[in-house]
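As you look at this complex, bear in mind that one protein chain is not there, while each of the others sits in place.
Presenting chain A:
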Amino acid sequence: MSNSVNISVETTCENQIREITYDGVEMYQAPPTLSESLAKCAARIDFSKTSLDDLKKEEKSAAAATDDDKDANQFQESLWPWDSVRNKLKDAYTEICVLSDVISIAKDKRYLVLDPLLEDGDDTKPIVQVYSRKKALSQAAQVLLSGAERLRNAHSEQRSRNVSDFHIELLRLRQNWRLKKVSNGAIIGDLSYRTAGSKFGMSGTFEVTKAEEVMDDEGAGCSTNATSCTSSSSTTNNGLQLKTSSALRVIVPAELQGVAYIKVITQKDQEDLCTAQVNLMGHGPNITAQVGVWQKTLEFAQNVLFCKELFAQLAREAIQLQAPIPHVVIGNQIRATLLPNIQLIISLCHSTSFDSNQPAPINDHDHVLEHSLHQLLREVHFKNSHHPFPHPASAPLGPSKKRMIAGPTAADRESLLDMTKTQTILEQIIAQAQHIFMRKRTQYVLDTLARDVKDPQIVSHWNAMNSPTMSCVKINIVTHGYDAIGRTSLVIHVKERSLKCICRDGRVMKLSYEPQELRDLILCQINSHQISCLVSLARYMAWTVLSNSNHLGIGKVEPLGNASSCLLGSPNSDRMIAVQIRCDPQIDVKVYIARSPRADFFPSPLVPEKFWENLGGNFKEVRFDKIEGKSFLNKMEFLMASLTSNST
């Protein structure tokens, strides 16, 4: 590894800092120039020391040193290479002797005095110091004052802010909406659902600009032109006064201005049955109080875009779908037939003028259809943007998760076919509307029957959890007071155009959308309930059930099936009761009684023996409505009790 790193070596020959100004700038001391260093060195020379006495003293000491060295010189003349060394040593010795002499003389202080040398003269006057300090202080004061001035300005701006800062408003806008800056400095925003998966062609771009100087008075509302919707101080929303002006102005495209909603009406022969409104602004005005006027504008524009997309999708599907009765698309209305004589009308209402007197909302608001249409379109968006990730990652990115595991789980042909079927939004909303209608109809039939038929009570329990296209109801037919004896139950599945009825004994009946069929079914069930409860009751009363039939086949032909009957014998067989129940338009009960030994038997030549009187007499009808008792079973109980005789 030969990664060589360059290492730079620098001397720390930094110049000494002379002073630091108030700005933080350091003023270095300039390195001394040659002339300056020369002056410095020259100042060190003490010219008072160069007198003749000193020179003589130095010569003497030097001469004494040389005499001593003369002898040594003769010996050392032969050592010529060491001559320079000898000379240098001699000079050094001489100088040391001179220095010691000078010091001893200076110590004496009689002939020689050592004085320190000053580089700067002490000629600064105190007044100069005062002036310099005063200047420094004034500079410091200047810095502090300018800072305080700025703070005061900012503070006063904040306090009296009736014109909000453009940038703060822009920050709020950016927190809620997508913005970007284009090349010429303008700010463009996007309020469409494209990032959420929508493929609608209409663009939802809006422009953000600074608002001009707006007068802070009530009359400012008139100055807004038709294309911009901000700074309108006259916007009151249910009495809540919004911010009168804003530093931002938001310009939305012309086709998205105003307020739009989708209205769904179910109509039966020109009569309004139920109505639904679909829009995104289900909430009150409170959310827009904190943010500016632009929030409301943008929300309305987004709502208009959503409603337009929804209506365009529905219209496209209405034209493409093949229905038995074709759907009609006229202008901003789509008509579809749910059931014969019942139509579904979906219309897009878009108002571009800001009237404060909006039409009062229609009272029977079908929240379910409203929410459903919204959810269905959002589901389409979601499917466009979210694709199930394939496992393994190399598998194709189209199929749903169910289809991907269909192979390893050996899915059969029907399941695979079901996976390929999809329903459009219009089909789904028609199915939901049909189901709502069927459910209302079924509820109406059951409620009127429960109100009209009081003898056995009809109790219906609707399931709390349903799907948008199917509901279930469980019906119990009981007689009050005799719940333990018998109860007839049936379950009805309410689908989009039909009903499926499952009885307790396992019979499954499919009914159409006609309400009369359900009514007939319930009446027949009431019929059979009465007879089966009577049979159980007879057992409790120790009466024998001699025969029992659900469909007698007597009398004239009826549309609703025939009478059901029951024949009971008393415990000691001296009485018989025959009951016949029809449900022709309403429940009709006939009861007959017979006595076993005939009271009117007279032996005749054809039938001479007496014992033939035991064959039983004629049946006589009982005035059943006059019998005491709250209900059919109650009356039958009393009848049976009264006819039971003690036998010996």
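Observations
Here is the rule we go by: contacts are C-beta pairs under 8 Å (C-beta built on N, C-alpha and C of every residue); 3 or more make two chains touch, one makes a residue touch a chain; residues count from 1.
FYI, contacts and distances are computed from a predicted model.
Per its UniProt record, the hidden chain corresponds to "Mediator of RNA polymerase II transcription subunit 20" from the list "Protein YIPF", "Mediator of RNA polymerase II transcription subunit 20", "cysteine desulfurase" or "DNA repair protein XRCC2".
Set against the missing chain, the residues A:Pro81, A:Pro126, A:Gly185 or A:Gly407 yield one that touches it, A:Gly407. Of the candidate positions A:Ile17, A:Leu114, A:Leu416 or A:Ile554, contact with the hidden chain is made by A:Leu416.
Contacts to the hidden chain, counted on chain A, fall at residues 403, 406-413, 416.
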